[in-house]
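Left out: one protein chain. Kept in place: all the others.
For chain A:
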Amino acid sequence: MASTVGSAAAVPFWRAAGMTYISYSNIYANLVRNCLKKPFKSEDLTHEKVHFSISKWDNGVPQKPSLR
């Protein structure tokens, strides 16, 4: 969602590319996680497992669910 403020300030590059602040911070968090040392790194990698199944509904009809 591009900024709707009518000011002349430029939007940051990531928002212009279509990312939200959340995805921006996630990417940075991944970078920091990869910088960790050996024992902490493997523990922390379990903290970034993503799994859910999402399905959009269109007027009362569920579409096919997609795994994420």
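In this text, a residue touches a chain if its C-beta (ideal position, glycine included) is under 8 Å from a C-beta of that chain, and two chains touch if they have at least 3 such contacts; residues count from 1.
Here is the rule we use: contacts and distances are computed from a predicted model.
UniProt lists the omitted chain of the complex under the protein name "ATP synthase subunit gamma, mitochondrial" (options: "Auxin-responsive protein", "pantothenate kinase", "ATP synthase subunit gamma, mitochondrial" or "Proteasome assembly chaperone 2"). Within chain A, the residues in touch with the undisplayed chain are 1, 3-5, 7, 9, 11-12, 15, 20-23, 25-26, 29, 46-57, 59-60, 62, 65, 67-68.
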